[in-house]
Each structure stands twice: as C-alpha cells, then as structure tokens.
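Report on the following structure.
Incomplete set of chains, arranged as in the complex.
When the chains are written out, they are named A and B in that same order, and each has its own residue count from 1.
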C-alpha cells in the first residue's frame, strides 16, 4: 500500500542505508544519513534546513543521522544537525529541531516538539504532545507523558536560558511542568499537573500544587505494595526484558 | 479551488460512496469504506496501516469505515480498524488510532489524538488538542475542551492499563485530567486544570487542585440561575434543536 515512490525528493548528498523504505511525499535533504532497515513514512521531512538557509547563500546543511532499525512516522519533521541512534521510533507530526542528540531505543510520540539542542539518553519514551525546550537534558529510561513540559527561561522573556534536567528512570506524568534550570534526580515520579520549581533528590515523589515531596520508597499502594523504583516490575521494551532488572544490572552498566 | 484530483492515491479495495469528494494529496488505503456525500479534505490519510504492516508480509489492512455526510479536514490520519458513524466532523491534523469506535454526529477538533481502542458515543464534541488514551470510554453528548486528557496507566510505567470513562452529558474543561480507571458519572462538570483522581457520581461539579466536589444542581451563577444540567438551555447541533430537550426526551431515548 505504502512506498509507491510517488512525489519523493531525496538529495544527491543523502546516504540511504540498505533495505530502507521511504514513503510517498517525503523529503530527505542534504547530508542526511539513514541507517539500514529503517522506515521513513510518508509526508516526512528529514534534514530540514536551519533558519540560516533562507538568508545565507553559502549555507551548507549540517549532517543529520538516524540510526538503523528506526521508524519515523508520517508528517514528522527532523531538522538538520540532529543525531539519533538506532531503534528510534517516532509518532506522527513530531518536530525535532536542530542539534538534538537522542540515544538508542527511544520513542517520541505524536505531536511532541523538541525545540533543539536537546540531549536524551537511551531507552527513553516521550508520549504524545511532550514539549522539551532548548538545552534540556534527559537521562536514560525516562518516560514523559502527554502535555508534560520542560521550560528553560527563569524569568520570561530573558536571555538567561537554563535547560532543566531529568535523571535516569524518572517518570513525568501528564501536564507536569519542570521549570527552567531545575535538576530532577533519578527514580523520581512527578504527578499530574505538578509544577516542579526546585531541585528534586533521587527517589522523590512530587505531587500536588504547590508541590509536596516525599520519599517514593516509602510509598505503598494498597494491595500492590511498593511500586517504585519500577524496574523490577516492568520489562516491556527495556533491555532487561526476559532477564530481570537485577540480573541485567549485574551484567551491564546502566545506559549500555 | 479544492478537489483537483492531484496526487491522490486510492486503493483498489476501497469503497467510495456517491458524491464523495477527495482532496489533493490524500491517501485512501485498503479496505476503507467512505459513506455517501462525505468530504475527505486534502493531505489526509484514511486507513493508515497498523504497525504489523511494516513487519508481516501477510498483513491485511482491517476494514475502516466513515459514515455518510462526514467531513475529515486536512492532514488528519485515521487508522485502519476504526468505525466512525454518520455526520462525523474532524478538525485538522487529528489522529485516530486503530479499532476506535465513534458514534454519529461527533466532532473531533484540530490536533486531537485518540490513541486507539477508544469508544465514543453519539453527539460528542472534542475540541482541539484533546488526548484520549487507549481503552478510554466516552458516553453521549460529552464535550471535552483543549488540553484535557484521559490517562490509562495507574502507576506508570505498567501493563495494568485501565481506560477511564465519562458519562453522558458531562463537560470536561480545559487542562482537566481524568486519571486511569476513574469513572466519571453523567451530567458532571470538571473545571479547568482539575485532576480527577477518584470516582465522580452523577451531577458532580469538580473543581480546584486538589479536587473539591459539590452537587452541580445546587450551583447557581449570579444573574443566570441554575445552569446545569445544560440541556434545557443549549440546543445547537443537538438532536433536540428546535424541539426542546424535554419534548425530545419524551419522543426518544437518549443516544438514539
């Protein structure tokens, strides 16, 4: 059904791997590399030129790479200068602006918007409609849910850009806001609609508005017991799938 | 102006009704049925293949149907396996994922995102930017406003998916969140930014953070009197338009 070769534009300077499929109406601009076995669905733009393109006659598109075994779903736009590792997956209409670096096995959901110069580790999952401001930093195994936001301006409007950071294994629930410059530790859970306005230590459960913080290791759900850290009870898509987190930790270092 | 027949792809297994218009750059995939007098605007995708398509050489696209007298606005994506009844209307860039069932006379606004396996009754109106998680259920005559969310994971990340439900006539205001598994009754009003973390009985007015609940039948607006239930004071687009809700109730059962 798909992949009929209709209305596709591929730059002569792009490098397309083996067994790559490119959907109808898609565009691959200069200096893009697509890894083997990847699927670029219809109506996507890979290597979108930066603003300088429109004004600078000597503009050269910076290199853009998407690793092997990736899928970019339709209507997504990935700017030039991005480096995305293997086993990447995007939803529809994702925007990833320039110079973002994304690790392996990440997925970014429909309508999510990464504003550029973002760093994301491995095995992260951003659901639909997540907004990440420039210079934000996200560790490994981080999940963010719809309409969560990382902001970067401490007193808008200013030029004092301070991207916040989120540590490994942390979960950021729907509509949560992480304010500019805030450091969120590892293994935190940030509740729905909570505005995180100060540093969170590892293992923080932060909920409510204004934010209240407790140690998540003391958090017990009736009939379920201790649910966090979550890695021993959830394996789907994680590198410890079929092996168990403890065994995997012994065999690997986090982030491998 | 529109409907010039440019760059359109229609599968030979699609069934297109009488007097259907299909916009430029649109795609109708296998086993799609479009009802009579419907308008499929430009740059839309109807019957988007499921993930298995990319990996399973024997993949067959499940049937997708859009009822008569519908309009799907541009850049929307409706996945295969969806069943949408007559008089449907979508905004731009709507995403409706697989196996969703939507009743008659519904409208889904620009950028709204239904994650699949969603059930929606008749005469519902989702405004722009509404996010509905998998297995959520929505009754009849329900309105949801921008950036409202229904979530489905009670302790993320988990495999314990529990789609919440919203009863007939309920209004869900901007930025409201309905947490996983929560049952919201009929004739409720959920305020802006409220996180609904427990069951709401019929006729609940739920506002604030943390949520406070009162009986909406006791809620009086100065100079306006009792505004809820709303059906006696609002008729536009409703089946009781020109007839009145009381008279309509006598003649029909709700949901007819």
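We adopt the following convention: a residue touches a chain if its C-beta (ideal position, glycine included) is under 8 Å from a C-beta of that chain, and two chains touch if they have at least 3 such contacts.
What you see is a predicted model; the values in this text were computed from it and never measured.
The complete homomeric complex described by this structure file contains 3 copies, of which 2 appear in the displayed model.
Definition applied: only the chains that are shown with their structure count from here on.
Between the Cα centres of chain A and chain B there is a gap of 27 Å. Per the touch definition, chain B reaches chain A in the complex via residues 7, 9, 11, 25, 27, 29-30, 43, 45, 48-49, 53-54, 61, 75, 77, 93, 95, 111, 113, 115, 129, 131, 147, 149, 151, 155-159, 175, 177, 179, 193, 195, 209-210. Put simply, chain A touches chain B in their complex at residues 1-2, 4, 6-7, 24-25, 39, 42-43, 71, 74-75, 91-93, 110-111, 125, 128-129, 143, 145-147, 171, 173-175, 189, 191-193, 208-209, 221, 224, 227-228, 230, 233-234, 236.
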